[in-house]
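Missing here: one protein chain of the complex. Every other protein chain is in place.
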Amino acid sequence: MVKTPVPAEENVAPGHMGCPGCGACLALRLALKALGKRTIMTVPACCWAVMPGVFPYCSIKVPVLFTAFETAAASASGVRAALDAKGQKDINVLAWAGDGGTLDIGIQALSGAVERRDEIIYVCYDNEAYMNTGIQRSSSTPIGAWTTTTPVGTTRNFKLEPKKSGVEIMVAHRIPYTATACVSYPEDFVKKLQKARDIRGPKYIQVLCPCPAGWKSDPEKSIQIGRLAVESNVWPLYEVENGVYTVRKPAKKVAVKDYFKTQGRFRHLDEKEIEQIQKLVDHDWETLLRKEENAQKK
Amino acid sequence: MAKKLINGNYAAAYGAKLARAEVIAAYPITPQTAIVEQVADFVSSGEMKARYVTVESEHSAMAACIAAASVGARTFTATSSQGLLLMHELLHWASGARTPVVMVNVNRAVAPPWSVWADQTDSVSQRDTGWMQFYSESTQEELDTVIMSYKVSESPDIMLPSFTTEDAFFLSHTYEPVEIPAQELVDGFLPPFNPEIKLDIDNPRGFGSLSMPHQWYMELRYLIAEAMDRSRQKILKVEKEWKELTGRSYGGLLDEYRTEDAEVVLVNAGSAASTIREVIDRLRAQGKKVGLARLRSFRPFPTEEIRALGRHVHTIGVMDRCYTFGDGGAFFTEVKSALYQLKDRPTVKNFVVGIGGRDITMKTVGKLYDNLYKIKSDGLDEEKEWVDLKRPEVG
Partner (left out) sequence: MSRPLKSYRDLPLAPITYEDTREAFKTGSWRTFKPQFDKSKCKKCWICWKYCPDMSIRILEDGTGIEFDYDHCKGCGICATECPAKCITMVPED
């Protein structure tokens, strides 16, 4: 038996409709390797509602409930309640939603489910816009990005608001485990999922998924781009376990502009704007490090 | 069988308890709150072995019920007015997914302005969603219908969600003596919910999926239409079984009172029917041949029963305790539509009455019957009338 860097079992069939180089496709492949066949998923409207194919076909090889847009977390709560009522144990309930279905239209249900301490694993696979409907902005779109609803134009109307932090919102709910991940770090993502699986209560992981179509990038570079997002501190990898922060420090510092130049969605930014964003990234990074320090002081 | 003095809300909760609902996800809203409180009591005391999910909105309540039903659990929820409207997207979802969720809706007016009082616009405006909907007249009927709804909804050849309604305050908060059936009786009547296909790690499938124009959306919707058609006979069959066990039945899809030889008939749904019965008895004592056809089931619509009525009753007044801005009220237009096929069509008038909880008094009902008699002799005065409306003074 060949030893593989991540579990060998495949729980997603090939033949799905994902774009070539899709980070979200890799994300689910890895997640179901980590969690295995004893998993029931709820998937709202998002890329993964469409990618598994048309009835009667489905690429996903665990039971999956496709749900209305807002309801990934509420549906997961319902699945868990039913499993409990039926006395069915040792089954992962995985809510698998995009950034829109998590942080915009789905945030009420998410907040409710984790506040109730429902036993679910919630993964937000974050491609940083409403990609399924054609690249419209979400609250998770990073500051500076072009999207079809923030199309720059002559008024420099790119996304002017900073990215909403799903992880910090979850930390504020005091859930036992929350983390960021990135498909470019598969072993890390798998490890976090398996850690989450073994913790009682609601768990939240937000995994960055480069999207060549929406980020206007080269499909073959999707993994490299994810790495640059992490190494430039635009998307730091960290975990928060019962209020204690553990932050991965990048090996070497990468400038935000080197991350941005891999994607057409940032092409319109001038030097000054990129500098402002670099300052914001640096500030957020420092804040994160201080949170890690403070938590360890206790 | 125990007899208890309870209100409509408690009756609904007893229905869910006796039916052994396994997952309840509900959100409070006046005047339904006692339902969720009583259910929470039953669960906390261990009387009900269920999981109660304290969801953060009605939309999430319905989402959780659909999901739980997809795992194979028997579900229950309750709501009213704004809450029902908030669920609207997912009401369509529940029937499309063929999940037999059972719900109680307390009929309350829709805002603005805020009104907590009896009005059927909330449930009537959900008539397109593929849910069966039943209108209760009494507290006993409420309890019995909740239990019967499970049997109808969960039938493998139906598998459609259903809700039972009770008028706000008139039924939800009014205490009546109710026979609580024994658990053993209900267990014998209602087997555990065991759907053939469910979310199951040993049989992984995708529920909901995706379709294209050429296949198979239209066919799947047709299957729902077929199931709704079949539900007519199923409702009658289930009620017959319930009558054999308890001695109680409620008139099937259209509950008729003294219509056999009636000259004029009022069609009505909900608690006002009790008032109408009282008026009928008094008028009958005076020799007036009046009757009531109570719409007990609005979906499925009692087409055949309405047509049978229209074949021998030539003047019909349809009461709408709601308004949906069509060519008259919703019950009115649907009754007329069912009667259209008759060779000799009766005269039908729409009475829009009791909106926003305005009381439907015996005096008002008497006036309606008088009006119908006048129409019988002199012809239709106006097709639609808003009754007891505060109109500006003429002249």
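Just so it is clear, A and B label the chains in written order, and each chain counts residues from 1 on its own.
We take it that a contact is a pair of C-beta atoms (placed from the backbone, for glycine too) under 8 Å apart; a residue touches a chain by one contact, two chains touch by 3 or more.
None of these values were measured; they are calculated from a predicted model.
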Contact with the hidden chain (one of A:Val6, A:Val50, A:Ile274 or A:Ala295): A:Val6
Missing-partner contacts on chain A, residue numbers: 2, 4-6, 8, 10, 12-18, 20-23, 25-26, 29, 52-53, 55-59, 61, 186, 218-224
Residues in chain B touching the chain absent from view: 96-98, 159, 196-197, 205-211, 215-216, 219-220, 222-223
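Everything below uses one rule, namely that only the chains that are shown with their structure count from here on.
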Whole-Å gap separating chain A and chain B, where each centre is the average of the chain's CA atoms: 43
Contact footprint of chain B on chain A as seen in their complex: 37-40, 42, 49-50, 52-56, 58, 60-68, 70-71, 73-79, 81-86, 91, 108-109, 111-112, 115-116, 118
Parts of chain B lying in touch with chain A, wherever the complex brings them together: 22-23, 25, 49-51, 53-57, 59-61, 63-73, 89-90, 93, 199-201, 203-212, 216
